[in-house]
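Here the structure comes first, spelled out in structure tokens, and everything after it is commentary.
Right, chain A next:
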Amino acid sequence: MQELLQNVRLVPMEHYVWLSSLLFCIGVMGVLLRRNTIVMFMSIELMLNAVNLLLVAFSAYANKPEGEVFVFFVMVVAAAEVAVGLGLLVMIYRNQNTTDSQALQTLKW
Partner candidate 1 sequence: MLTALLVFLPLLVSVVVFLSPRKLAPGIALAGSLAALAIAALMINAFDPALGRQFSFEQAWLPDFGISLKMGVDGFSLLMVILTTVLTPLILASTFNQARSSGFFGLILFMESALLGVFVAQDAFLYYLFWEMALIPVYFLVLIWGNDNNKVVTYKFFVYTLAGSLFMLAGILLLYFNNPARTFDIDQLYTLQLSGNQQSLIFILMFVAFAIKLPLFPFHTWQASTYTVAPTAATMLLSGIMLKMAVYSIVRWIFPIVPLGAWVWGDVVLGMSIIGVLYGGWIAVRQDNIKTMLAYSSFSHVGLIVAGLFCFTEEGIQGAMFQSFAHGINVVGLFFIAEILFQRLQTHDLKLMGGLRVSAPVLASFFLILMFGSIGLPMTNGFIGEFMLLRALAGYKLWLGVLAGATVIIGAVYMLRAFQKSMLGGSEKETFTLSDLTLREKIILFPLAAVVIVTGIYPQLILQITGPASAKLGELFNVYLNYSSLN
Partner candidate 2 sequence: MSSSEILLLTCLLAPLSGAGILLIAGRSLPKSFASALATTSVFLSFIAAFLLFRQTGAETAAFKLNLFSWFTAGKLSVDMAFRYDQLTALFLLVITGIGSLIHLYSAGYMHEDEGHNRFFGYLNFFVFFMIILVTGANFAVMFAGWEGVGLCSYLLIGFWYKNSDYNLAARKAFVMNRIGDLGLLAGLFMLLNRYNTLDFEALQEAVKAVKSGDAYLTTATVCLFIGAMGKSAQLPLFTWLPDAMAGPTPVSALIHAATMVTAGIYLVVRNHFLFSLTPATLDLILYVGLATALFAATIGLRQNDIKKVLAYSTVSQLGFMFIALGTGAFTTGFFHVFTHAFFKALLFLGAGSVIHALHHEQDMRFMGGLKKKLPITWITFLIGTIAISGIPPLAGFFSKDEILAFLYAKNPILWGLALLGSLMTAFYMFRLYFLVFHGSYRGDAHTESHIHESPISMTLPLMVLAACSLIAGFIGIPEVFAAHSHWLNHFLGNLIPVQHPEGISHSTEITLMGVSVTAVLVMVAIAFRVYGQGKVVPVAPEEEKNPVFKLLAQKYRIDEFYNFLFVAPFNAISQFFGKIVDNQIVDGIVNAMGNLAMTTSGLLRLLHNGRVGTYLLAMTLGVILVLAYNLIF
């Protein structure tokens, strides 16, 4: 276990921060710019994983297990979310014949 942590610490902290920030921004831009809901969904997953990466890195550097525990939580929640979300998307596709977010406006007002 300690060995694993040592390996994580081989990379400097700043690199983790930059990488996960980059991943998070990519995710944000993906959600904002892409219209295909499945891609938007993937982008959200990307954001979650960027956070997960950071959590693991901090946890290793701080030598505390809580961060890793959170990562597991996030992964479980994300999995559940994917299950529900993809189900919803399939249903929407069946009804509307599209998954384009611009076309799904029936909720306005």
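The candidates were selected such that all candidates are chains of the complex that A comes from, given by their letters.
One rule holds for everything that comes next: a residue touches a chain if its C-beta (ideal position, glycine included) is under 8 Å from a C-beta of that chain, and two chains touch if they have at least 3 such contacts; residues count from 1.
In this text the structure is predicted, and so the values were computed from the model without any measurement.
The listed chains 1 or 2 are all part of this complex, yet only 2 touches chain A.
The residues of chain A lying in touch with candidate 2 in their complex are 28, 31-32, 35, 37, 40, 101-102, 104-109.
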